[in-house]
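Every protein chain but one is kept in place in this view of the complex.
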Amino acid sequence: MSAAPKSEKERVGVYVCHCGTNIAGIVDVEDVALWAKKELGDDGVVISRDYKFMCSSLGQELIEHDIEIEGLTRVVVAACSPHLHEATFRGACDRAGLNPYLCEMVSIREQVSWVTTDKVKATAKAKAMVASGVERVIHNEPLDRMYVPVHPDTLVVGGGIAGIQATLEISNSGNKVYLVEREPSIGGHMAQFDKTFPTLDCAACILTPRMVDVGNQPNVELYTWSEVERVDGYVGNFTVTIRKKARYIVEADCTGCGICWEKCPKKVIDDVFEAGLGYRKAVYTPFAQAVPKYPVIDTETCIYFQNGKCRACEKFCPTDAIDFNQEDEFITVTVGNIILATGYDTFDARRIPQYGYGRLANVFTSIEFERMCNAAGPTDGEIVMRDGVTKPKSVGIVHCVGSRDNRYNSYCSVICCMSSLKFAHVVKERTDAEVYEFYIDMRTAYKDYDEFYQRVLEEGTHFIRGKVAEITDAARQPGEEGKLIIQAEDTLISRQRRIPVDMVILSTALEPRPDSKEVGHKFGISCSANGWFIEKHPKLDPVATMTEGIFIAGAVQGPKDIPTSVAQGAAAAARVLCHIGQEQIELEPVRASVNADKCSGCRICNDLCPFNAILFHEDLMVTEINQALCQGCGTCVAACPAGAITGSGFTNNQIMAQIEGMLMFSESNGMTRVAEPVAA
Amino acid sequence: MTEQFEPIIIGFTCNWCSYRAADLAGTARLKYPPNIRLIRMMCSGRMDPTFILKALSEGADGILLTGCHPGECHYLEQNYKALRRYLMLRRTLPQFGIEAKRVKLVWASAAEGVRLAREITTFVEEIRALGPLNWKDSRAYNNGYGVAEVEVSTEVPA
Amino acid sequence: MERITIDPITRLEGHGKIEILLDEDGNVANTYFQIPELRGFERFCVGRPVEEMPLLTNRICGVCPEAHHMAAAKAGDAVYGVDPPPTAKKLRELLYMGFYFTDHTTHFYALGGPDFVMGPDAPVAERNILGVIHKVGLEIGGKVIQARKYGHTIVEMLGGRKVHPCTSIPGGVTKGLNEEERQKIEDMGRWGIDFAQFSLQLFSDLVLGNQTYVDLILGDIYTHRTHYMGMVDENNHVNFYDGLVSVVDPDGKRLGKYAPHEYTDWVAERVEPWTYLKFPYLKKVGWKGFVDGNDSGVYMATPLSRLNAADGMATPLAQEHYEKFYETLGGKPVHQRLATHWARLIELLYSAERLVELATDPEITSPKFHTVPTKTPTEGVGIVEAPRGTLTHHYWTDERGLLTKVNLIVGTTNNYAPISMSINKAAKSLIKNGTVVNEGLLNMVEMAFRAYDPCFGCATHSLPGQMPLELTIRDADGNEVDVLRQFC
Partner (left out) sequence: MSDNGKPKFAMYWASSCGGCEIAVLNISEKILDVDAAFDVAFWPVAMDAKYKDVEAMPDKSITLTLFNGGIRNEENAYLAKLLRQKSVFLVAFGSCSSEGCIPGLANFSSGKDLFDTVYDTISTDNPEGIRPQYNWTTPEGLDIHIPVFSPTVRTLDQIVDVDYIMPGCPPESHQIAAVVELVIKALNGEAELPPKGSVIGAGGSTVCDDCPRERNIKKITKFVRIHQVENIDPDLCLLEQGILCNGPATRNGCGALCPQVNAACIGCYGPAADVADYGARMITALASVIDSRDPEEIESILDGIPDPGGSFYRFNLAHSLLHAAKSAWVGD
């Protein structure tokens, strides 16, 4: 059984590109063109040309001319990869009034001339591929591009610097943004930092104005202490449900005066913002410049919530803004686009026991150290050991803790080299301690980074190239007592070294959020094996995803520093604004659809679509596919046992015909048609 | 010396990974045997065993299926469906007297032009070793060439 | 030498072919009855899961798929060494009785009947059910249709489908019987008993009351002294679904009874180069060619054979007629092939009585109708009595229950040799010194043939071979009320 034959004969034009000598050097393009006219005439080939550069304007005009004058109804271009010029030639057809999807490209450059040495075989293969293109294109159907209107509002998830940047870009352009942040305040990791490399300007000083802008921007609806519950719909028209967790504070009445947390008798260790180094109250804002200013009551530790007494905050609140009966709210919003900027987590250094974190008091993580040297932090910026008073005489900084290590994460966390250098500088600046950096490779790409490295070198930090084997307090040699000994192989002098220090800082890896897979599923986008969200194209489309209308920015896509995160936030915003500006979005018409009469409601396909485009009508017992949600992968088409699902652009008829075409001519008999056996 | 057997192989590729890998192999001017002819689909999930059977019955000697690595499918998880269909088909082919080895699934990301070229080269050799499948002749035979009956009539009775 | 070819012998069976070779004097030198086809179930069932055999072997014959369904199911039980719950066995037998009831009814009224009611010399045009109805009355036609419908209804109720039932699996069946269905079947069974008795009465009035017919039955043309085979229960009474296979010699002496797994000690099949069909014979006696007698291994397996091979019937009414049968025809065994029609009616009565027995069995509606097999499958034989003879399925499987070898000896095949002999005898007795070969001859051959009710669909697992019937019922004004065709 072969692909269904076409009733009326198509008029097919075949165009074989020389691509200079790129193709013509190996493939006998003239021969291919002549052959196509001769051997494929019966299949509808009425014109077959070869030309130096089909993609040139003259080449394109050739096609347009033949469509207009010779009345071609199908076009096959044998040239380079469709990924380069499909759009070009479809455009040419479009201009000449032929539906662009009636044009097929076959790649005889990437797949033939560039990879084959034998000219005869290359020419034969080119012919087979032209034949397959012709047989396929006959079964192509004119497709109409789909357009969906774009709702002008946007959802940004994650209030770190990337999310803040995106939010401001969009809202400042006059469009509404819903910014959802899991924590009580926006700001993200950057708010925890003291200084930022390589310029060493204070993080808070550059971040907080942006935070305030977000707070004041009337186009921004800010939902902190909130999470996205579910996402329905598709590009241009998503319906998002946001869970606004109960704060137990009436935001309308709260002035953020701070009396409540002054009066609150319950002091708890803050292991989120202060990374466990500092304290907060049961009612709190994570930090002074928090946006919004409203505090949150932490029911886990609040005395009233734990044993029904206290209510001190309520008693003292001048505006009666405390409401212990507040409940989670669910807000449903409609948006046209979504930007995910949910950032990263840091590697749990306890997973590398030989580094002693959690066991050896004076082993710190980078985040802890960031808080320590932050003037607003738990030690008011004093660099001290765990006892909170003693200044270290020597500090060891260990790179790549949990990065570039197949046991944990094979990737490079990008920022650790620079932040470690920053730490070295800060230690030097504020103490007279000796500083030792243990690194595998020093990675200081990008503007002014290496200059900063040179500067730290000059400041007298010792650099030891080697992976740290162990950090121990077991003294073996004089001078090691009461110290932390860092054992490492110095690969530059290929000697084992034991460096005794007072304090160790572990530059811990950046890791995807633990729930990134679930989040990905909620938004219908995919994570790489190690959990970072996958961009549509690693080079040409870094902030878009495979799902139309869902963008990613910042570390959620992979480890990156602040400048890159900001750039991505702005880039994602630009993509969204482009959608909003178009008012409607064009979708590739490669989509699946169900023939309801043929659908038996067997429900085989119902669980096959990761984009939730397949829905089942219990009442009618048939399955339907949401065209806008469908991404055109064709999995359900291939799965349907009744053949009730069609995938436009890649129909069974097209592919079956393509296969027939490829096998219709055999090299053994000089690429002449293999006779179909006749029934006796 | 007799001319060596040149198998014809149909390769099914995913638009996002292996087809781009083929582009890359080309751009890098890597060389591999011309015996393979690639068909582009949006995803290995579009892979319908019908296409494999069609290609075999039309005269292909081997089929190379390619898709994104597990966990890296551009449509999230569709390549697992391709994997399962492939494993199931492989169990069926031997009952037709077709060596399961004639159909092979390999993962190749967009970046793995070298890998794809190598896999193709290896596979062509594997199929060359298996020899021709020649299903088209069988169809000729079964589509009722009179000789078919005659041949058997002389052969069957003792 | 002259030849007469009847090809295809339409109205006998689809593709059968009879070659009658005459010598110089115009006498019959020899006859060859050829079966021109083969499908090879024994080969292509290999590799299939044994639980599918009741479905696959169904397709050997669309006329008696029930028989293959049962034999395959029993062989499946044996392969797994599983004993289905009593209810399962009874449900299968119940389905089988429904099938027998239809099958025997059709045969008698469609094929056997006309020959007797109208007489063998009556013109062909009258020698059909239409003639019968004219002679004995209109309402019979209605009854015959009713009888067929009832049988089919029972088959569909228990087997899921009218043709090619699908409910038997190793260890039992997939579907039970509810009270409502049971009641229906009981009622149909009771109606069936009356119908069967009515039919026997009709037979004795029309046939036994008419000396010419009795002479015809007892005449030499239709007589062969062969061995006989049939399944019997523990009391040596005829049983269609289960039991041992009894074999008697031409003198009626029982040579023995064999259990399904012992069949190879008793039966062997001979291959002739001029036909696709094999010739089974009694191994213990041996093949002596197409000849009668105690030394010839040729045997017959038909309703007549079953009666000859048994000591009686398991149900009271059928038993009465069994006794009358042998009294009238001069004791056991009866060799006259045409008596098969009478024997068939006695079996018809038995099947109706058995229907009621089973339908009123308290166990029949029990929900325990399947036992999951636990043993490792190996090898097994299943035997049932198909209307046209003893049906044997023999399977070998691997440890997964996939078939590694299959052997089938199918109903009509048993009778291939005796049928050939009957044809030969009829031809010889009717073609003398160049007698002009005419319709009459074919009719006589056909009569000899019909007695066996051959079905070569079964026989060759290839070729449908039902007898034809066209039944037209007209009301008083001669308008058609119903038309029915049946070929079995």
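In order of appearance the chains are A, B and C, and numbering begins at 1 in each one.
Here, contacts are C-beta pairs under 8 Å (C-beta built on N, C-alpha and C of every residue); 3 or more make two chains touch, one makes a residue touch a chain.
Computed from a predicted model, the values in this text were never measured in an experiment.
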| item | value |
| --- | --- |
| Chains shown that the absent chain touches, full complex | A, B, C |
| From A:230, A:495 or A:603, residue that would touch the chain that is not displayed | A:603 |
| Among C:26, C:62, C:293 or C:312, residue touching the chain not depicted | C:62 |
| Touching the absent chain when the full complex is considered, from C:48, C:143, C:332 or C:428 | C:48 |
| Sole residue of C:141, C:170, C:382 or C:411 that reaches the chain not shown, by the stated touch rule | C:170 |
| Footprint left on chain A by the chain that the document does not show | 1, 4, 597-608, 616, 621, 635, 638-644, 652, 656, 679-680 |
| Absent chain, residues of chain C that touch it | 1, 3, 7-8, 10-11, 14-15, 17, 19, 21, 29-30, 32, 34, 36-49, 51-52, 55-56, 58-63, 65, 76, 80, 145, 149, 152, 159-164, 166-167, 169-171, 174-175, 263-264, 267-276, 278, 280, 283, 287, 370, 372-373, 394, 400-402, 405, 407, 409, 455, 457, 462-466, 468, 470, 480, 482-487 |
| Sites on chain B contacted by the missing partner chain, in the whole complex | 48-50, 53-54, 56-57, 70, 77, 80-81, 83-85, 87-89, 91-92, 95-98, 135, 137-139, 141-144, 148-153, 155-158 |
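FYI, only the chains that are shown with their structure count from here on.
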| item | value |
| --- | --- |
| Co-neighbours of chain B and chain A - touch as defined | none |
| Chain pair, most C-beta pairs within the contact cut-off | A-B |
| Whole-Å gap separating chain A and chain B, where each centre is the average of the chain's CA atoms | 34 |
| Centre-to-centre distance between chain C and chain A (centres being mean Cα positions), rounded to whole Å | 75 |
| Multi-chain contact residues (two or more partners), chain C | none |
| Of all residues in chain A, the ones touching two or more other chains | none |
| Chain A-touching residues of chain B, taken from the complex the two chains share | 6, 8, 10, 19-20, 22-23, 25-27, 29-32, 34, 37-43, 45-48, 50-51, 54-55, 58-60, 69, 71-78, 81, 85, 117, 136, 139-141, 143-146, 148 |
| Of all residues in chain A, those that touch chain B in their complex | 81-83, 107, 109-112, 114-118, 121-122, 124-125, 128-129, 132, 520, 524-526, 528-529, 534, 546, 590, 608, 610-611, 631-635, 637-639, 647, 649-650, 652, 655-656, 658-660, 662-664, 666-667, 674, 677-680 |
